[in-house]
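Coming up: chain A.
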Amino acid sequence: MANTYNLSHESLNSLFGALRKDGRRIMAPVEAGGRTELAEVETPAQVASDYLQTILSAKEVAFPKVERLLSYTIAPGQVDLKDTEPKAVPTVLFGVRPCEAKAFGALDAVFNWDYRDKFFNARIEQLAVIGLSCTKADEACFCTSVGGGPADATGSDILLTPKEGGYLAEVCTEKGAAILNLAPDLFKPGNGVDKAAITAKVEQAFDQPALTTKLPGIFESEVWTDQALRCIGCGACAFVCPTCVCFDIQEEADPKKGERLRCWDSCGFHLFTLHASGHNPREVQGARWRQRVYHKFSYYPERYDMLGCVGCGKCTRACPVDMNLKEHLIEAAGVKA
Partner candidate 1 sequence: MSRIGVFTCHCGENIGATVDCVKVAEMCKDIPGVVHSVEYKYMCSDPGQRQMQEAIKEHQLDGVVVAACSPRMHEPTFRRAAGDAGINPYMCEMANLREHCSWVHEKGDATTQKAADLIRVLVEKVKHNEPLHPIKVPVTRTAMVIGGGVGGIQVALDIANGGHKVVLVEKSPSIGGHMSQLSETFPTLDCSQCILTPRMVEAAQHPNITLMTYSEVEKVDGFIGNFKVTVRKKARKLDEKLCTGCGLCIQKCPNKKISDEFNEGLGTRTAIYVPFPQAVPNKPVIDLQNCTYYKTGKCKVCEKMCPTNAIRFDQEDELVTLDIGAIVLATGFKLMKTDAFPEYGYGKHKDIIDGMQFERLASASGPTSGVMKRPSDGKEPETVVFIACSGSRDRAKGVPYCSKICCMYTAKHAMLYKHKVHSGKAYVFYMDIRAAGKDYDEFVRRAIEEDEVKYIRGRVSKIYEEDGKLIVMGADTLMGGEPVVIKADMVVLATAVQSNDRSEELAQTLHVSYDSYGFFAEAHPKLRPVETNTAGIFLAGACQAPRDIPETVAQASGAAAKVVGLFSNDELTREPIVAVVNRQAAPVYSTCVGCFLCQGACPYQAIEQEEIKARSGEVIMTLARINPGLCQGCGTCVATCRTKAIDLQGFSNEQIYAELMTL
Partner candidate 2 sequence: MRIGYYPGCSLLGSSREFDESTRAVLKALDVELVEVADWNCCGASSAHILNHELSIALPARILALAEQAGLTEILAPCAACSNRLLSAQQELEKHPEMLAGIEKAIEMPYKGTVKIVNILEVLDRLKDLIAAKTVEPFAKKVASYYGCLLVRPPRVVNFDRPEDPQSMDRMLRAVGATPVEWPFKTECCGAAFSVTRTDIVAKLSGKLVQDAVKRGADAIVVACPMCHSNLDLRRAEINEYLQQEYAIPAMFITQVVGLALGLDPKALGLHRHMVPVEFAETAGVQS
């Protein structure tokens, strides 16, 4: 349903004003202490102007690092249980990259697979995404290898592509249209632009469908152990990943009260699969690393008919020991089955 418009740089101010007037919080990448991170903004001037990617992904808008699921108090003879009603603030995510916008689909697949997660859904319902096409990419990027692209509109309600004097605005969804309707005057009818010419060039690095087909056959390959020799088993990759969805449920309680929290977790941790008996089915880092790759490229397609990776490269950038996912996938694709 993509309708194409032109949006001038100047009109962004009014758009932000209109969004805020509509009671929406605007989250956008900002520069802070040399880092680009997602934060609430009021005006377009606050938005980072020249950035490749934020360090963390946009997933925390819908799936925060710690959230309360329920709480309770214990009085003599009774327990008073209180369900947490998710705080869902109408939010517009402005300026996220197409890869991240696309990633919400991967999160949705898990949170609405069999059990419908009310916390995630409440936030998603209130969320609109204004994506921003990439005009540059780095060595970590490989969106085009996983079905995306620097100007891919999947997941964006409105996708902006920078061009001279402003943006090309593709209104992709009803949520997008609703935003347009808040300030219809700002969206000038525009003609198609050759997006490929303006946006970044990201070469396809490997044949993903072939890799996905091959993976079950190379489960025992040494390539995983070899690649993981360098891995120190922290959770940086998972925590910055826009699609990583694993969480841990923690109960914090004392004799009088308690609460149940959902916290990000990572399959890279030794503790992740550690059994109470002391047995660990993924005893070595190689097995944990393999799990990460397989989950995204084998189990996800198998279960949800989609990939669990959007090729954003955040994991590579965040990794303290430079585990380059693209490079490792190319290597795996080359392994003889």
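How were these candidates chosen? In short, all candidates are chains of the complex that A comes from, given by their letters.
Heads up, the rule we're going with is that a contact is a pair of C-beta atoms (placed from the backbone, for glycine too) under 8 Å apart; a residue touches a chain by one contact, two chains touch by 3 or more; residues count from 1.
These numbers were taken from a predicted model, which means no experiment stands behind them.
The candidate from 1 or 2 that touches chain A somewhere in this complex is 1.
Here chain A touches candidate 1 in the complex through residues 74, 76-77, 253-255, 277-280, 283, going by the rule given at the top.
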